[in-house]
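With one protein chain held back, the other chains of the complex are shown just where they sit.
Up next is subunit A:
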Amino acid sequence: MTGTPRSADHRPHLLYVAWGYPPSRGSGVYRAWATANAFARNGWRVTVLTAPRETFTMSTGADLTLEQQVDPSIRIVRVPFNAPAFANDVTAWSRWRAETPELWIWAHQRRNLRDFPEKNYGSWRPALEAAARRVHAEDPVDLTIGTANPNVDFLPGYVLYREHGVPYVMDNRDAWQLDIYSGNRLSPKGGAVDRWERRLIAGAHRVWFVNRPIRDWHVEQYPEFAEKMDVVENGYDVAPVMPPREGSLPKASIVFGYIGTISGAVPLKEIVDGWALARGRSPLVAASKLELFGHLNHTGVPHENVVAVMPRFAEHGISYGGPLLRDEVNRKYGDFDALLLTFGAGKYITGGKVYEYAATGLPIVSVHDPMNETSRTLAEYPGWRGVRSMSADDVSDAFIEVAERAAVQSEEERVAAREWARRFERERQLLPWVTRLADEVASLPVKERSK
């Protein structure tokens, strides 16, 4: 390939690039963790390029239990990442940053864009590309997968393709130019981001998206590349362990649970308004509780929309229990009788927790834009009820209906719902691709892999 001796191990070598990799606790980390593990357990040698541990432990938050579940055969290369926006030790800040934090962030983001047109992450490009070249020189790479965001994660694949012909896959968890909440375009046609995205997609071997609406939007933008664009849905990794249903039915009160990041986009006000109304209309809901768990916002600083609503929690039987570690999550589901599913608005959204929720077999009330892709995903799930609109009236109706269903749900019905949800096992989504990419990489002429 490059003149460098190949490892004695003849399994194909995957270079996997994910800024957010364990111990990151970000919502996108599960796909990255599961994808690298799936390749490592199915015939590939895997090297991961990611950010230093301190980026997560000292900035965005860390889940050390997830880190323990990384396949031990995976080689992790931590690439220095010094974006000031992630440096939270105030003692090290300049006076300028302390006095005018908004202006300081704006100026730094402008500077970042010189390397690559992506706020906060663009400056990672030189270190990331150098790391990819080093890995390839030491042990030639057969395939690169980058997962975004950040989109700078795609550059190692692009560089190894340009310089050595190594094929690369772009795994888009979100979208770069599409605001998945509003459906609006985020960057102008012909601008720097648009030119970079076209260049990256043109060179890619495959381009993955997490759902069909996002893929379709990209097909509209790049019809000439439609053939290489795929949907690789998320899934659940380990089915929650649910205790057998106990006690007599119907239950006199229900515990609704929510587990997930509570960002500013979550319609918390609508949820509290609808829940409060339901408590006035239904004795069952009035006797019930709503328990929320998860991080407040992605950055570790609660969003003002969330802070504004939290003082109303106690009077309406709502509690916030803080974030849960990965290995606490699956046990926590066993404390609930029904689940609240919610996201920011937008037809392009599908959160990873949809699949895990379904794996519990519990009734689910969806309080989000009815046009959300989740409504399609869960339409046939036994015990699912979405809101007709985000009005307090409709949210209230949905809570009452799901509470009544949860009060009488039998163990047999739960087991049937869990069985239905097995279609969402992550392995079922990923394994066909692990196999297919191994075949495709093996069949590529060597000259195409090593220009």
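Please note the rule applied: a residue touches a chain if its C-beta (ideal position, glycine included) is under 8 Å from a C-beta of that chain, and two chains touch if they have at least 3 such contacts; residues count from 1.
Please note the rule applied: contacts and distances are computed from a predicted model.
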Report summary line: Name check vs UniProt for the chain missing from the figure, options "Tryptophan synthase beta chain", "Circularly permuted ATP-grasp type 2 domain-containing protein", "Rod shape-determining protein MreD" or "Universal stress protein", returns "Universal stress protein"
**Report entry** Among A:P12, A:G165, A:G183 or A:P302, residue touching the chain not depicted
**Finding:** A:P302
Query raised in the report: Which of these, A:A130, A:V219, A:M310 or A:V415, touches the one chain of the complex that we don't see?
Result: A:M310
Query raised in the report: Quick one: which of A:N37, A:S59, A:N234 or A:Q429 touches the chain that's been left out?
Result: A:S59
**Report entry** Sites on subunit A contacted by the missing partner chain, in the whole complex
**Finding:** 56-62, 88-91, 93, 95, 98-103, 106, 295-296, 299-302, 306-307, 310-311, 320-323
